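Every protein chain but one is kept in place in this view of the complex.
So, subunit A:
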Amino acid sequence: MAAVLTETDFTKLATDIAERFTDTYYSALSGARDSIKTFYVAAIAQDNGPTFQDRWVKDMPRTHLEAQSLNVHVLNPSIKPTAGMKKKDAAHNMSLIVQVSGSMRIGQPKEGPMRGFSDSFVLVPNDELGKQDVGRQWLIQSQTFRFVV
């Protein structure tokens, strides 16, 4: 049976999603820290997310994260069987693995120490979107963030 999505579709979707997600996510880490836990799947958001977010909100000094390099692969192209799936749904039926390399300025802009980071995370579609599609479309299921410089 013909695949619902072509290779090109996959590339386009994956790259669009990765770009939009990382823009929003790294901005949130810098400037909208009380939304941090909303980027994670429920399992994390409910249990560990609040603590994680709390630390960012309360203890973390001013930061500015900049993604300098971004790449994405489709991890699982079809989470649920795609038989008879519409394209629109197929677009939400995959998981992605994203790799980011960037820098994080801590403290004063232009003067604070700068650290280099590497971030890898698995993005999955948000199953719990309401009818109105309120909320994030993609969530982090697993993440490994490291300072590398």
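To be clear about the criterion, a residue touches a chain if its C-beta (ideal position, glycine included) is under 8 Å from a C-beta of that chain, and two chains touch if they have at least 3 such contacts; residues count from 1.
The rule we apply is simple: contacts and distances are computed from a predicted model.
> Look at the options "U3 small nucleolar RNA-associated protein 4-like protein", "Mitotic spindle checkpoint protein MAD2", "mRNA export factor MEX67" or "GPI transamidase component PIG-T" and return the one that UniProt uses as the protein name of the missing chain.
"mRNA export factor MEX67"
> Touching the left-out chain: which of A:5, A:28 or A:72?
Of the listed residues, the one touching the omitted chain is A:72.
> Go through subunit A and note every residue touching the omitted chain.
Missing-chain contacts on subunit A: residues 7-8, 11-12, 15, 18-19, 40-41, 43-44, 46-49, 51-52, 55-56, 58-61, 67-81, 95, 97, 99, 101-103, 106-107, 112-116, 118, 120, 122, 124, 140-149.
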